[in-house]
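The excerpt is restricted to a subset of chains, each kept in its original location.
We just call them A, B, C and D in the order they show up, numbering each chain from 1.
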Amino acid sequence: MSAPAIPVAGPVRAGGRTKAKVDRWNTVVEAWLRGHSAIVYAFLYLPIVIVVLFSFNANRLATIWTGFTTDWYSIALKDEVVLSALRNSFSVALPNAILATLIGTAAALGLQRVPKPVRIVFDALTYVSIIVPEVVIALSTLVLFASGFSFINDLTGLRLQLGIPTIVAAHMLFNISIVLLLVRARLSGMDRTLVEASFDLYASPWRTFRQITFPQLLPAIVAGFLLAFTFSFDDYVITSFVSGPGSSTLPIFIFGQVKRGVTPETNAVATMMLFVTLALLAVGQLALARGARRTGGVQQGGMAGMIAQQR
Amino acid sequence: MAETAPADRAGGRRGRSALLTTALVFPAGLWYVALLVAPLLIVVVFSFGTRATNGGYEPGFVLDNYTRLLQPQRIEPFITSLWMAIAGTIGCLLVGLPLAYFIATRARRRKGLFILLLVIPFWTSFLIRTYAWLIVLGRENLGGLIGDLIGDPDFRILGTPLAVLLGLVYGYLPLMVFPLYVTLERMDRTLVEASKDLGAARWATFRQVTLPIALPGLITGSILVFIPMMGEYVIPSILGYGRTFLMGNALVDAFIQTRNWPFGSAMAVGLILVMLVTITLYVWFVNRGRHGRDVSVL
Amino acid sequence: MDVTKRFGDVTAVDAMRLSVARGAFYSFLGPSGCGKTTTLRMIAGFEQPTAGEIYLAGEPVAGVPPYHRNVNTVFQNYALFPHMNVAQNVGYGLRQRGTTKADETRRVGEALELVRLSGYERRRTWELSGGQQQRVALARALINHPTVLLLDEPLGALDLKLRKEMQLELKALQQEVGITFVYVTHDQEEALTMSDTIVVMHHGRIQQQGGPSDLYERPVNRFVANFIGVSNPIDGKLVEHDPATGRGVVQTDRGLRLTGLVTDPDARPAPGTGVIVAVRPERLRVEPAGHAAPPADGESRVEGRIHQGTYLGDQTEYRVATDVAGEMVVRRQNAAGAAAIMGVGPGDPVVVRWEDSANLILVA
Amino acid sequence: SSGGGGGTAAPSGGSEFPPAGDIEKQLFMYNWSDYVNPDNMAAFQAEFGVEKFQYDTFANNEELLAKLQAGATGYDIACPTAEYVPAMVEGGYIQKLNWERIPNQKYINAAFKKQGWDPNDEWQLPKDFGTTGILYRSKLVTEPVTSWQEFLDLAKGKYSGKVVLVDSMGDVFVMPLKMLGKSLNSVDKADLDEARKILLDLAPHVLALDSDTYQDKLASEEAVLCLGWTGPILELRANPDTADIKYVVPSEGSLYWLDTWVLIADAPNPNAAYAWLNYVHDPEVQAAETNFTGYGTPNDEAKKFIDAEVLADPAIFPPDDVMSSLEGAVDTSGNEQRIDIWQEFKSAIGG
């Protein structure tokens, strides 16, 4: 539209002049953003590509490429140590994720209703549990377990010892904190009136939780579950300390391997791991996508969306 | 219709809800007490003990462990870590902020995808990925390449603080991007429009509106990456060739190589305290003048 | 009993006593922050009264949780469950009481029928327009046949055209189902259009309650007179008052002598009390000073100049600056179309006349 | 006491001396990774009916010790380096060996017995040994490298910045102390002060402190000189590109380390453990071990069955004169002065 009546105002003329320049600016900035992000993603994936690549390296010295082979996969798959390490990793990570998610979520819900001082203490602890360097917590936890066990064993003649349960227990500390944080963040962002509406429609607190609160929290819970799983699946320090006979996990195996230099076998194992987890992710994604469709796509982008919505 | 005798029903409900609350919070509380408070107490106790002849802990009450902390060669790693952690945090910010902004400004569906792409790499063993960098940055690859470009035959990335920095940024980037992304994503777009409408160009708008509003996420992110960086030791020993000697390495040396647990504990206690203080100060500093709008740290 | 609710030192609802007749349409009318929502929330059971006791159908309901009260609410923001479709939302209440699937489907169908949304069962809540969402919320509440239905500014979010339509719909619906509606609004036109009884609140206290015309024609105090419609307030002193008939005479500060009705039947003001005389704009007549009708008795008249004339479509609003009564707002219906009203324009001297019966004497 | 069948031990020979008590169905070993020949493990399981042979790994002695010190239990056999044995004895983490049940120990060369770490030969059964020395790429380092002195000069001179040291306090101190003609276990203040000078002198020229992947650095020619162990030699040789790798034990003398089998104090499966300890030193079995690990065996009888080139390799089986110049290590990790120097050295490397 035009308003010839109005005398040309300065800035507008300036606008007229800068018009071309401005157009470029928008595109330039956008281009820069795209470029930057592209590079960052490359940066993130480069090592992965290398790992996958070198898992096909004929040379046992990972650093030098001599030729293509798939032997390492068959070797890895035959290697009993690898397999048991794999089994252990799962039997550590899975219960861990489940328990941590349960306990963390419960706590997050409970913390809404506790008196302020209690909440403050809890926050502080959550906070510290993330600050403490892993080595420290690892060693002190080991000491705690060991002395505790020997005490109990002497007392009761049981033969409690380090093993998968101790690893799970130790990992859960950190994982509970993570889940707690995620779920609380979500809770605080939740629309309170939905709960009231549900009460108003005769739903008891429990039913309200099941039908309203829980679905709303699901994103946070799933994200927490995934993070917990990843953490305890990939943790070396704590695990190496509190592991017992027959409970070495994949990272421990890999660390031992590394003593002899990263071999293509380790790469092969890592590659397989990657694809296993990717498969899990895909499955979860599908499940959520379906769930999303059913429950109305509240969570866009499925699992990713869920994680995306967090923190 | 409402049942009768509401009063005692109410009373009963109150009792039950209290019970429920405890039931909900108890397990987590138990965990914190058993596996955080107790171990930390052990650490504190240890920090006053002495090293047994063959390593480990010998009960006792001495302060040498703390006094030893103040020796120059003990302070040095702390300073180095401080610098590295700060540099790393800034690095994560420089890399992560534009990325978060990019993702946050994509179409609804794409966002999810980009976030997912961000997570996937972290499904492979951290160790393996770090070793992969050895190859990437190796002389026969990137390192050499850059070397040739700048015409310096024995130019190296590996074994330099730069490599460690890169490793740190690589390792902790998502912890920075997530919170940033979330705050940017939730931000009211019309604020940006309002700013432009009032004559602020892109950069001015970013500086005066977007950034201040993304501040909470920025703080959360910085802390989430800063803390673990202080305790990091695998990255420096692998990518840094053990030439960049950080707090984490010092701790590991004390606890494992020389098995001087009391001293290690003292170091840990010191570190934790310092971090708590720094973070509290940092948060307080950033929250200044944001009346009533406190930034939650985590 | 008198119900009171305090939040810290804020008294949201102050010693409120109110009983609601079955099947009637009640409105709580008042400015923002006057305690309407709080009252509603206490009835629904989301808040507990600080003092006093609430009875539903004769039962005291203190401590009875919302989910045991046979009361339903339509929330201002509708509060539809985002993860459920329309049918699931509407059926929610029934499911809680364990209705059979078949029965639920049937009744949901009926409820949607009632709010003219048949065929929307599978829709996602966010695929609905504001008006439609509002109807879903309504259906979700009505399907439970509550003894009382609470509505908190249910039309606040809709645009004017839609709001007017929904007002008629709601009213019709209420008459159809015969459920007691307690309706919160701060839009007096809305309240007037829909309500059997209007409860005007201010600062947590009931100012007046009654039918639309009672409130408009017999406001008991300044607040009510002002909040509902426009009152042209004239300050003065009561010089005469006959409690029997309620008639009173007021000597205004600027020398007018006005006869009218003391609206508050219980008021026994001493002669000389400062009062306000309010006159509704539609009761006023403006005539060009030149050919104004001669003074008649039983009517009041003041002289002034047109200050502003605003065309409102079906009406025209004149603001007349008078010496004795300040600025007076006059509304005339454009019964003869725009052409007719051009008679007077800004600055013209005019006479404003009105019958004494239009004088409302407000003591409080 | 050890009577009977002499060297005519068949691969199944272990069973000639069925250990007392019946053998448990499982065995828990805590060991370095890839440090036992899987074929032997399989054979052992088959022969003694051990269904579960659990092989867990630790990354370094300290980790092992830390575990035991913290009171971790459940393992039968562990494999510490000799100098850590006293600590374990002191802590009561391991039990005395009943030699009656390990007849094959008779094959072990006396030179490895009654050493400082186990004067009365009660606690440990030698596994295999190696030396700390100098690795270098002969095709790049043309100069002669025969002594610590030469190593130091080259490191500070021509090959500055191409030098790797293993990240192990004990081994790194060998160089300065031997150069000074002192015991590599010296904790004498004066000696250590001297050593400190030399180390800090070397620090700026060091490329990396790395016990894990130094062979990669040598292979990629990023490093050409290395103070390290014999471990990776075989591997590097096997690869034509890196076949020029050389290993020398410096003339001033050096450290030899001995990894040993120990029996954990509350071993849940002692019989299986003894069965293994005896079985592993059956000459042919032991030979297979050597061929697999590439470390020298103290078991003389086994040499008969070891691959020729392995046997001929001076890096693995040093000639006697060299052997005589070697000194066993003592755990000195408790010495504050060493620790402080070590810290200082590490920080100094950063440059």
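As a convention for this text, a contact is a pair of C-beta atoms (placed from the backbone, for glycine too) under 8 Å apart; a residue touches a chain by one contact, two chains touch by 3 or more.
Computed from a predicted structure; not experimentally measured.
The stoichiometry of the full complex, written with the chain labels shown, is A x1, B x1, C x2, D x1.
Throughout what follows, only the chains that are shown with their structure count from here on.
For the pair chain B and chain D, the distance between C-alpha centroids works out to 38 Å. Computed from the mean C-alpha positions, the centre of chain B lies at a distance of 57 Å from the centre of chain C. Touching two or more other chains at once are residues 63, 66, 212-213, 216, 220 of chain D. Residues of chain C in contact with at least two other chains: 65, 68.
Chain A meets chain B in the complex at residues 11, 25, 29, 32-34, 36-37, 40-41, 43-48, 50-51, 54, 62-63, 103-104, 106-107, 109-111, 113-114, 118, 122, 125-137, 139-141, 143-144, 169-170, 172-173, 176, 180-181, 226, 230, 234, 236, 250-251, 254-255, 258, 262, 266-267, 270-271, 273-274, 277-278, 281, 285, 300-305, 307-311. Across the interface of their complex, chain B is touched by residues 60, 62-63, 65-66, 69, 86-87, 90-91, 161, 167, 169, 206-210, 212-213, 216, 220-222, 331, 333-334, 339-340, 342-344, 346-347, 349-351 of chain D. Residues 59-64, 81, 139, 142-143, 145-147, 149-150, 159, 161-163, 240-241, 243-248, 252-253, 255-262 of chain A are the ones that touch chain D when the two sit in their complex.
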